[in-house]
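Could you have a look at this structure, given as C-alpha cells, before my questions?
Right after this comes chain A.
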Amino acid sequence: MNLEALASCLSTSACAVTQVSTALIIGMLLFMVASGLSLIFGVLGVINFAHGAFYMVGAYFAYAAYQATESFAVAFLAGALGVGLIGILFERFIMSRVYGKDVLMQLLVCYAAILIFDDLVKIIAGPEYKMMGMPEAFALPPLEFGGGFVPAYYVFMILASLAIGIGLWLAIEKTRLGKIVRALAINPPMVSALGINTTMLYAGVFGVGSLLAGIAGALAAPTRTLTPGMGLSILIESFIVTVIGGMGSIVGALIAALLIGFTRAFGAIGFPLFVDGLMFAMMALVLILKPSGLLGREPAR
Partner candidate 1 sequence: MKSGVLRDLAVGAVLVALLLVLPILFPKPALRDFLIYVMAYGLLAMSLNLLVGLTGLVSFGHAAFFASGAYMFGLLMQSGTVGIPVAMLATVGGTAVLALVIGAICVRLKEIYFSFITLAFQMFIHSIILTWVSLTGGDQGLRGGIPRPPFLGIDLNDAMTLYVFCVVVFILCIAIMRQVWRSPFGFTLRMIRDNPTRANFLGADVVRVKLGIFVLAGSMASVGGVLLALFVSGAYPEFGFWTTSGEAIFMIMLGGSQLFIGPVIGAVLLRLLDHFVTIYTDHHGLVLGAVILVIVLGLRQGVADYIVDWLERRRETRAAAASVASEKGAA
Partner candidate 2 sequence: MLSVQNLSKSFGGVQATRDVSIDFPDGSLTAIIGPNGAGKTTFFNLISGAIRPDAGKVVFAGQDIVGRSSLEVVRLGMARAFQVAALFPSLTVKDAVTAAVTSHQRKSWTLLQRFPLEGTQHRTDEILELLGLSSKANTLSRNLSHGDQKLLDIGLALAMDPKVLLLDEPTAGMGPDERWRMIGKVQHLWEVKKMTVLFIEHDMDIVFKIAQAIHVLKYGAVLAQGTADEIRRNQDVIDAYLGTDHHLAHAAGQE
C-alpha cells in the first residue's frame, strides 16, 4: 500500500484531475449499464443477467452501423435503439413467461440468452477482435484541465452519460408516466385497475433498461475491443454496482458506480493489488449491513 503516492497525487492538480476524470470515465459507463439493470429489477422484480450480452450487442450494432455509414451519431442510435428493440422482444416472448417463477428460472432463461447472443455474434461478426476506431470529430489532442489531460471523447462520454442519467431520473420522478412506473413497481394490480396496460408498460420498461445497455455498448465501442463474450466482465461489475447502490435505485447506481470508479482510479495509485478485494469487500459489507443496498428500499411483501 502506497498512501504517500496517493497523497502526493491528490496534492498536484494535474494528477488529481487526471485520476478524477479516470474515475468518471470508468464510473459513468458502468452507471449506464447498471442503471438499466437496476431499473428493470426495480420495476419488474427480475434480474436481467443477460444485460451484459445486451451491452455487447449494442457495441456490435454501433460497430456495424459505423462501418456502413461512418457516422457516429448513426452508430450511437443503432446501438441504443437496436438493443432497446431486442429488449422489448426478449421481454415479450421470453422473460414475461417466467415472471413470478422462482429466480432460478429467470437465471436460466438469461443464461440461455447469453449463450445464444455470444454465439450469434461469433457466427455473424466472426471471432476476431473488432475495433470501431475513433470518429473524426473526436480525433483531437486531449483537453487540458488544470494540468491534467482528458481525451475529448471521454469528455463527451461523461457528459452524455450524465445527461442521459439525469433525463432518466427526471422522467421517473417528475413525469406522469414516471409516477405510473413507480406505482407499477409497488403495486401492479392497482395500476392495472386504473385502466393502464401494464403488459405494455413492462415491455416498455424492459426496453428502456435494455436501451441503456445498448447506449453503454455504443459509447464503449470507439475505445474498447469488441469480442464475443465481452459482456461478461461488465455484467459482474455492474452487478456489484447494483447490489451496492440498491436494486432498483437509479441514484444508488450512480453513487455506487462512481464509488467503484474512484476506487479503481485512486486504487491504481495507492493500493493497486487491493482494488478487486476492496470491491468485493464493499459488496459483502453492504449485503451484511443493509442487504437492500445503500439506497434500495426494502422489498415490499
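Criterion applied: all candidates are chains of the complex that A comes from, given by their letters.
Keep in mind that, in the parts below, a contact is a pair of C-beta atoms (placed from the backbone, for glycine too) under 8 Å apart; a residue touches a chain by one contact, two chains touch by 3 or more; residues count from 1.
Since this is a predicted model, take the numbers as computed values, not measurements.
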Among 1 or 2, the complex member that touches chain A is candidate 1
Complex contact set, residues of chain A against candidate 1: 47, 94, 97-98, 101-105, 107-109, 111-116, 118-120, 122-123, 236, 243, 276-277, 280, 283-284, 287-288, 291-292, 299
